[in-house]
Every structure is written in C-alpha cells, then in structure tokens.
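Single-structure report; data block below.
For this view, one protein chain was removed and the others were kept in their places.
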Amino acid sequence: MTFYDIIFYLFAAITLISALFVVSTRNIVYSAFYLLFTFFGVAGIYVLLGADFIAVVQIMVYVGGILILLLFGVMLTNKITNVEIRTGTVQLLPAAIGIGIFMGAVVAVMIWTEWKLEPAQIPLTTTKDIGHLLITDYVLIFELLGILLLIALIGAASIARRDQE
Amino acid sequence: MPQNNYEYFLLMPQIIIAVGIVLSVLIEITTKKSEQILPWFSIAMFFGTAFYSVFNINQNFVLFSGMIEVGGKPAIFNFIFNIGAALVVLSSIDYLKKYGTYYGEYYILIQSSVLGMMVMSGAKDILMIFMGLELMSICFYVLAGINRKKLSANEASMKYFLLGAFATGFIVYGIALLYGATGTTSIQNLVENFVTYSSNIIFVLGFVFFLIGFSFKIAAVPFHMWVPDVYQGSATTVTSLMSTTGKAAAFSVLIIVLTAVFTFNAPNVFRPYFATISALSMLFGSIVAISQTNLKRMLAYSSISHAGYMAIGLAAGNMFSVAGIIFYLAAYAFMNIGAFTIISIVEGEDDSRTDFDSFSGLNDKSPVLAATMALFMFALAGIPPLAGFFGKYYVFIAAIQSKLTWLAILGVLSSVISVYFYIRVVVVMYFREASEDFKINISPYSLIAVVIAAFFILVFGILPDTLMNVILSALP
Partner (left out) sequence: MSSIPMEYYLILSAFMFSVGVAGVLIRRNAIVVFMCIELMLNSANLSLVTFSSYLGNPIGQVFVFFVMTVAAAEAAVGLAIIIAIFRNKKTVNIDEINIFKW
C-alpha cells in the first residue's frame, strides 16, 4: 500500500461517512457542517486525480458559496435561540430497501464492466486546457452561462425581496 | 468557435433573444413606463424570431464546431416556442394586472426560458442540452413562484424546484456515465456509434439515468408527482407556458439523443422503457382527470396523459413517428395555451373561479369564450377534424408501423376515456345554469391570443398535410 493509496482511502472515508451523516443527522446545522467535510473530501480526491483547477473551484464555489448560502437559509428560516432545529424522516424502510437494490445494481455494473482505460499521464496543470476549451469549442455554452447567472440573480432577488408598501 | 462570420448570421434567432434579454433588463432599469413597453417588445421579438426561423428552414447547418444546429427540425421547434411564448405574453398583459402588482422580471424570465428551449432543440452536444435545460428550468422555478405573496405559488415553486433539481441530478449522473462510456460529449458521435454503444452496459445505464431525468421534465408517470400541484399553484399564464413549450423542449431533446433510432433504424433498445411510461401515463392521466373538480388540475392530469401519447412516438421509433410527435407538440401547444388563456380570463383575483361551477352557464355570459373553449376541449379530446385528432392519429399510425399495435389500442382506449372529462366542460358551459353571478371582464389582448390559438387549431386540423409536409421536409 503506497502513500497515495492511504490518502485515497482517507479521503474516501471522510467523504462517505460525512455524506451518511448529512442524510441521517436530525439537526440541520450539523447536516450543513457534515456537508462541508464531504465537499472537502471530494476536493481532496480531485487533487489525487490530477484535477487541480476543479479542486480549487470546488472549495471556492461549494464551500465558499453554496454552503454559506445554505447556512444562511438555515439561520433565516429558524430562530436558532429558542426553536428546535430538528427534522424528521419519512418512509424510511421502503426507501432504504429501494436504494439498497439501486445501489447494488449500480455498483455491480461498475465492477463487472471491463474498463479498457489506463490512467493517463497526469498533466502538470489542467487550467490552461480548460481555459482554452472554454473560449474555443465551448464558447457558446460559456456565454449562456453568463445569461444563466444574470437570470438567477434577477430571479432570486425578485422572489426573496420584501414588498415595499 | 465559429469558422467564419457567416455563422453569427445563421445563429440570428438565438442572438436576437439573447440581446433582447439584456435590452429588456436595461429597459426595466431605466424607464418608468416599462409596463407598457416590455410586453410589446417581447412579442415583437418572439414573432420576429419565429418567422426568421421558419423562413430560413432550409439553411440547415451545424455551427460553432459542432455545438448547435440551425434550420430544419430546430427551426420548427423555434416556431413552436416563440409563437407559444408570444401568445402567453399577450394573455399575461391584463392577467398580471389582476394581481395588482407589476412584475417586470416576468417578461425577462419568459424570454430567457425561450432562449433555453431554443438551445435545447438545436443542441448537438450533451453539454449544450444541459445548459439549455438549466436555463429553461431555473426560469420556470422562478416563474412558478412569481406571485410571491401567495402561499400556493410559493409551494408550487418549491415543489417544482426540488423535483426539478432532483431530475437534474439524474441527468448529470447519466451524462457522466455516457461520457465515461464514449469518451466524448458530441451527439454526432453518439448517433454514429449508437449500435456499438448499445451493447455497453455503462452506456445503457447512463442513458437510462438521462431518460429518467427527462421523464420528470415531460411529466410522465411515474415521475409526475409534481405536475398537478405545480400546474394548479402557479399563475395560469405561467402554467400554459410550462405545460406546452417546456414539454416541447424536453421532447426535442429526447428526439435528438435518439436520432440514431429514428433516422438510421438502429434497434431501439429503450423501447420497453418508453412503452411502459407511455402506457402508464395515458391511462393514469385519463382516469385520474375524471374525478377532478378544478379545471387547472384537470388540465394538469390531461397534460400527463398527453405526454403518454407523445411517448408512444418515442417507443415506435421511426421517421414518421418523429414527424407525428412534432405535429402533436405544435397542436398541443395551441390547444393548451388557448384553454389556459380562457381560464385566466374567467379566473378571479385570488385564484378563485377555476373550478367547474364557475364555468357553468358560460355561454350566457360570453358566447365567444364558450365557443372557443368548446373548440379547445374538442381538440384536446382528439375529435376530428381538429388538430388534436391528427396529432394522435399520426402517432398511433407510427406505432402500428413499428408493430406496437397494443400500445396504439391502449392509446385509443385512453382517448375514449378522456372524451368524458373534456366533454363535461362543454356540457357545463352550455347546458347548466350559472351557479354564481359574476361578471367576466374580457381582456382584448387575451381574446386575441385565444383567437390566434383557435385559428392555428383549425388550420392544422383542416389542412394537416401542409404542416406535416413542412415537418417531413425538415427532417433529414
């Protein structure tokens, strides 16, 4: 077992265990914090896979953006001081059975498939390739992304704002 | 990346809308009169784009290094999206006033959702499909809850958002597996090697995830749980947009990814999937719609069953069935927008008067509304010689050609069941006394939208070959 292997198992364990806690814990704030560890674990695995740019973006966008937004949501919709922030679960058993079968099937497919792929040479940096693709082949999608962000901004503001009387 | 500047010219429909969105934002910011300007600006833009697309239907090219297709099939879809959206905007002008508040964002969001649909229908790359889908969906999530003071609109918006994002999760995972199995995201490659890939279990798994995600978007059973509440809770004009053009966009994507099956007669490995969801949707939608007392909810279940009829075409999987689906989508867009517009005229200020009782004796109050509503109901039921009949007819013929006679028979059976609840609306309007006394303020703009929709239904119904020939000539 090499050093890389140990790191992989470590990050995989962090990711999976905290993902399980996100789903199972009854306190929303805890869920949000476990989600933080999941995001970090996934970012670590991205680094192992040689995707440095994506790993950094993962931390910046997910941890720095989405998670903060989620925490804001939790804080705004619950009065932390006096109201309990617990959430229940529903339909536990049927869902668990269904998901078990589903997961078994997907994992079995992954194992049985004979992947004809060898790990490719890890490039020193992927940022240049991604940037190049973004403004050549995928420039149209990149432009659409701009419109999408504008619309998300307008939409979120128009739904969440209070009416001035 | 464009090879030459001519590509920008060919991409004009999408560019018009994209520039229009930015201009609309500027109009909204700078002038106080945007309430009067924006709707007409949007309508002009939509009509311009629609006619530009139709007149350039023969300019069929793939642009931006294999990213987007213009002309041909996408042009017909652009026509459906833009005319549909124009009618919705027309019917919204006075409808929004009923709510007492003016939302400038409303028109901007409709424009952006149309841009998303146009990107979806022309996509030649899976990433393009994803981006168009998200642009459309995010606009719809917001539009569903645009009347933020009303709890039912909030709930509709949240339900739509959570299940839509859930579907997005499936679609992204499916795309990941497709990418792993093929090593590229180009649809050209997917179409050419479809037969080889069909024996790859990862590819099939990814494709099934992708199809599950899109089954949410077309509102097929068993992925329909959001439909009734969202269609009922959203503003009526928004519902008419989501249920027609949104469905058309999702179907356009399914047609694109299954091009190999339709055009090159590749074996349709996903036929059992489509046959199942189509049979379930038709029967479930028709049977549950019978017991509804709210007209919007009834049309939501009818929308589920229409998704089932259209999915018959996907299960059949031949060239004729694609033409049938496109014809059906065009007809369905006008029938449903017409019906919802009439509901929005009759509807009271706080979502009241959408149930059957409010429509009783409509003929005495407004013969025009009653007559056009009857026309739309007959068309939805599929009574000849209206457009809805030929939509179903072409799809059923395609199913019989592909030896799916049992599915066609189920479709006919379900149509017969559905006649009951559509005709019930007509009976209530003509043969029952008005139960409550209220005055209907018929907005002239909405009435124009209704008349245009009725006109298209009659034209498509009496001369179905004209549209069918255009569609068939646009397909490769």
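Note that the chains are named A and B in the order they appear, and that numbering of residues resets to 1 at the start of each chain.
Note that a residue touches a chain if its C-beta (ideal position, glycine included) is under 8 Å from a C-beta of that chain, and two chains touch if they have at least 3 such contacts.
The structure presented is a predicted model; accordingly, all values stated were derived computationally and were not measured.
Looking at B:Ile37, B:Met158 or B:Leu472, the residue that reaches the missing chain in the full complex is B:Met158. When the full complex is taken into account, the listed residue touching the unshown chain is B:Tyr179, out of B:Phe47, B:Tyr179 or B:Tyr393. Touching the chain that is not shown, out of B:Val88, B:Ile138, B:Leu280 or B:Met468: B:Ile138 (per the contact rule at the top).
Interface residues of subunit A facing the missing partner chain: 2, 4-5, 7-8, 12, 15-16, 19-20, 22-23, 28, 31-32, 35, 38-39, 42, 45-46, 48-51, 53-54, 57-58, 61-62, 65-66, 69-70, 72-74, 76-77, 87-92, 95-96, 98-99, 102-103, 106-107, 110-111, 115, 117-122, 126, 129-130, 133-134, 138, 141, 145, 148-149, 151-153, 155-157, 159-160, 162.
Seen across the whole complex, the unshown chain contacts subunit B at 127, 130-131, 134, 138, 141-142, 145, 148-151, 154-155, 157-159, 161-163, 165-166, 168-170, 172-173, 175-177, 179-180, 183-185, 225-226, 228-229, 288.
Throughout what follows, only the chains that are shown with their structure count from here on.
Across the complex, subunit A meets subunit B through its residues 106, 109-110, 112-113, 135-141, 143-145, 147-148, 150-152, 154-156, 158-160, 163.
Interface residues of subunit B, counted against subunit A in their complex, comprise 1, 18, 21-22, 25, 64-65, 67-68, 101, 103, 105, 108-109, 112, 115, 119, 127-128, 131-132, 134-135, 138-139, 141-142, 145-146, 148-149, 157, 201-202, 205.
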